[in-house]
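Of the protein chains in this complex, all but one are displayed in their positions.
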Amino acid sequence: MNMVDRLNALDRRWVFLLMGLAVAVPILWIGITGNTFPETPTPAAAAVFKAVEDQPEGTRVLVAFDYDPASAGELQPMATALLHQCAQRKLKIVCIALWPLGGNMAQQTIAEVIRADYPAMREGEDFVNLGYQAGNEGVMKVVLTDFKKAFPVDARGQATADLPILQGVQTVKDFPLLLNVSAGYPGSKEWVQYVVSASEGKVKMVAGCTGVQSPQMYPYFPGQLAGILGAIKGAAEYESLVNQSIGGDVAPKYREAQRRMAPQLFGHLLMVALIVAGNTLFFMGRKGARA
Amino acid sequence: MRNVRRNFRSPWWWLAIAIGCAVGLILQTRRAHAADGVEAAAAAPAAESHQGIFNENRLPLLTWIIGIGAATTYFVARSRRGKPPTIRRIAALEAVNEAIGRATEMGRPVLFIPGVQDMDNIQTVAGITMLGRVARTAAEYDAVVEAPTCRSLVMEAAREAVQASCLAAGRPDAYQPDRINYITDEQFGYVAYVGGKMMREKPATCFYMGCFFAESLIFSETGNSIGAIQIAGTAESSQLPFFVAACDYTLIGEEFFAASAYLSGEPDQLGTLQGQDAGKLAVLAFIVIGTVVATVASLAPSAAWLGDFSALLQKAMGG
Amino acid sequence: MSRQRLTWIVLGVVLLALLVVRGFVGQGLGRVYVQADQVSLAQMDEKGADGSLVKVWKPVPAAQATQQWTEWSQAAPKAYFEAVAKNPAQTDITLSWPRTIGLWLAAFFTLAIFSFLYSDNVFYKLAEATVVGVSAAYWMVIGFWDTIVPKLFGALTPDMVIKWVQPSLQPAGAMQQASMWLALVLGVMMLWRLAPRGGWIAAWPLAFIVGVTAGLKIVSHVESDLMAQSVATMQPVVQLVPAADGGTDWYASLWPTLANALVLVGVICALVYFLFSVQHKGVVGATARVGVWYLMITFGASFGFTVMGRIALLAARFEFLFDDWLWLIDPNHLRS
Partner (left out) sequence: MMLTRAIPLWIAVIGGMVMLVSAFLKPIEGLGENFADAFNVIAAIASVLGAGSLLKSNLSSISRRDAGWGYAVLVLFTFIITLVFGLAKIGVHPSHDFPTAAFSGKQETPDTPFGWLYEYAMVPLTSTMFALLAFYVASAAFRAFRAKNLEAGLLLGTAFIVLLGRTFAGVVLTGWLPEWASGLRLENLSVYIMQVFNTAGNRAIIIGIALGVAATSLRILLGVDRSWMGGGGQS
């Protein structure tokens, strides 16, 4: 057995080990030194920032938390940064969830951003979490005709009809901006299909989605989607934009995505190296076979 | 009853009903429209969409559905009259029998995963249909099919389909309900179970047919490491790359929905594939003509009729 | 002793030794601290949205409360260290044993699942059995409290739900009530499977579900996928970019035009690939081949994007191990 054959038959557990190291070592390194890589925002991420920045103070925005803890690694930094920018811009934030655990994610994000750093904002007036509603696209169709019918109570059990923040809201069209953080079905694609296309241009939507989903969302940008945050990279770009605009000393919780880019970089480089190595071996093996 | 059943099988009967319904609906709306027309014009032009019980905005949609339905029924009838279409080879489906035969030879089970969604997802329905076909062949070849499921309803449907397939294969004794069981609704709990099961039981052949998310690669890499033949089919485009890379054969998107009809080899079912193709050709024609007209219209803004024609084509597509 | 066994033992010993060392260095190993939040509520009158008085529960000082209990929330270790430094006898922030045990259990489960990468083993089997048992029950509980109670009981026996579970429940409409009755009947028919006789009746609700799914999906897919995506493609290919002098900037127009043309060609070729009743030979074959190229590029792009997410997920698990459990790194400054 020559070298090429041996490498071709390499036990995949060595590959696993390399991947583990490529991710673990940078985490430790970043964790100890606190450095992050700089980010240059791509147009899709800059568009998300601009869409929120363009809203006048006091505008109601709808934030849909369509993910669960399994995807929080990728999506939580987006949700945190989105709420951070909305709170900073003094927008009124209405959170909803079409994923069973999305209501909890909304609750956590609210606690982390609003309750911790914007204690002046009052629940029910400046922000509210309406929690999870079962029914997938069904809910989207209902919010188009009667928002409060789809969400009769908020996460605390109070009737939405009595909430000051929702006074004057008939349908989802009364929210000029829809922010969606989505890990799959139902998510960004369904919001575009059922709500944005049916809203006659009244609802502008930006989406933060997982790496898996983003290729399917790009066909909608910049038409039906005003901006996209694709995976942790999009989150990092957006995070750096928000942090730059707010300035000052940035709390570490608002730099989570940027920190995560380091393991990302080494993981990607390893993948690239593996693809190159695999193909080199393949071609060497083929040459050997021919000779 | 027999008469009713024969009628029921005749596609022409359905076509007649479909066209009848459509014509009735349109007439109904037109009449309601004419009656209300005067007041409506006097009131507000925006109120127009609130009249009649037929949702006029969806007329193009109705036309498309009736069109595809009519094409399908036509080709089914034609195929039944002895002119079945020749269907191109789909490698993944040619391999199904051989893959099941391999399991029989090796004395190991066939693993069938019908996706991780419930019965309200059409991919799961298509997956169960495939399970029916696979179970029938397996019963004939005397192979064992294992189908752990992620939803209670899917388990029931899978048992139903496998039982009837064994019966149809003349091997009612081959049906073992304990081989088809419910694990958990939690996606990754299910994945943990199936991964462990694959490692321990080393199935000779794995089918992944249905709606898959992140588990696609965990299944197919584990299957690869135990040397199983793997045939996948899904309409989740985000998971196709992984199946394409790691499985022996993959049914891409539409091919997955055609699989059951292809495997059946029945003239009726092959006819529906031709109907599907007719729909595709119509879409292609619309896209080509629509794009050409739109391009010419944008370059020659003075020719207003071109612009109108382009708008009409878009409207026919619901735009 | 087999090589695999030896590897396991060596790994285990090394890990334990590292843990012990870590335990005696610096702030030690992962612990969870909690602080007590006293909940004190009393009922008061408040003006509702329509001006009438409604009774609502409000937080009040403990002395006036009619309902009281204690809840616990997680506190940062830093808060505990500071509190102890100020007053070594303080009891506001305390170590939570259940949560600390939970943290260690979570770390064990994380490592147990990772061990599957090496080979199937007893730890993985323990983790697998636990996750199957817990998650199956979890979704049944969620199904009961989030679907059956508010939807089914809420429509059929609203008084009970209002009294015990959700006082703010809105009355269900006639349509909703009817659909819940239907669901109940079909659900019971499903369960008939468990009866000794007449199990065939369970096929009826299944048939209903399959039929209705078919009816619903044909509409949604044809409308929002087939028609919407076709319209999106039926756009002018040539895009003229106006130049500064009022004419046309031909060079700038070239790129968007080329992009549009490439999209159009791709859609057509890939659709031709999907044709079933035509043999892929000659022109059709060549077109279909181009279609396959497009599909492969699409899959490659999907793959590249997906990798990002997968690495982020792994990073999150490592962060849990290093930060929450081993206290090796402290990116959120929770301890210093």
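Note that the chains take the letters A, B and C in the order they are written out, and that residue 1 is the start of every chain.
Operating definition for what follows: contacts are C-beta pairs under 8 Å (C-beta built on N, C-alpha and C of every residue); 3 or more make two chains touch, one makes a residue touch a chain.
The structure presented is a predicted model; accordingly, all values stated were derived computationally and were not measured.
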item	value
Among the chains presented, those that the missing one touches	A, B, C
Contact partner of the left-out chain, one of C:G30, C:P77 or C:P205	C:P205
Among C:I93, C:V237 or C:L271, residue touching the chain not depicted	C:L271
Selected residue (touches chain absent from view) among A:T109, A:T160, A:Q224 or A:Q264	A:Q264
Absent chain, residues of chain B that touch it	5, 8-9, 11, 14, 21, 25, 52-55, 58, 61-62, 65, 68-69, 72-73, 76, 118-120, 122, 125-126, 128-129, 132-133, 136, 151-153, 155-157, 160-165, 167-169, 178, 181-189, 191-192, 214, 217-218, 221, 224, 235, 237, 240-242, 244-246, 252-258, 260-261, 264, 266, 268-269, 272-273, 275-276, 279-280, 283
Residues from chain A at the interface with the omitted partner, ascending	10, 12, 15-16, 18-20, 23, 37-38, 40, 42-44, 69-73, 104, 134-138, 141-142, 155-158, 214-216, 218-219, 231, 233, 261, 264-265, 267-272, 274-275, 277-279, 282-283
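Just so we're on the same page, only the chains that are shown with their structure count from here on.
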item	value
Of all other chains, the one whose Cα centre sits farthest from chain A	B
Contact-richer chain pair [B-C vs A-C]	B-C
Chain nearest the overall C-alpha centroid of the shown protein atoms	C
Interchain centroid distance [CA atoms averaged], chain A/chain B, Å	31
Geometric centre distance via CA averages, chain C-chain B, whole Å	27
Sequence positions of chain B contacting 2 or more other chains	188, 237-238
Residues of chain A touching at least two other chains	70, 212, 215
Residue numbers on chain C that touch chain A, as the complex places them	48-49, 54, 117-118, 142, 146-147, 151, 166-170, 220, 224, 228-229, 232, 298, 301-302, 305-319, 322-323, 328-333
Chain B residues touching chain C - in the complex, by the definition given at the top	58, 60-61, 64-65, 68, 85-88, 90, 119-122, 125, 153, 156-157, 160, 182-186, 188-189, 192-193, 195-196, 199-200, 237-238, 240-242, 244-245, 252-255, 258, 262, 273-274, 276-277, 280-281, 283-284, 286-288, 290-291, 294-295, 297-299, 310, 313-314, 317-319
Chain B residues touching chain A - in the complex, by the definition given at the top	187-188, 213-214, 225, 237-239
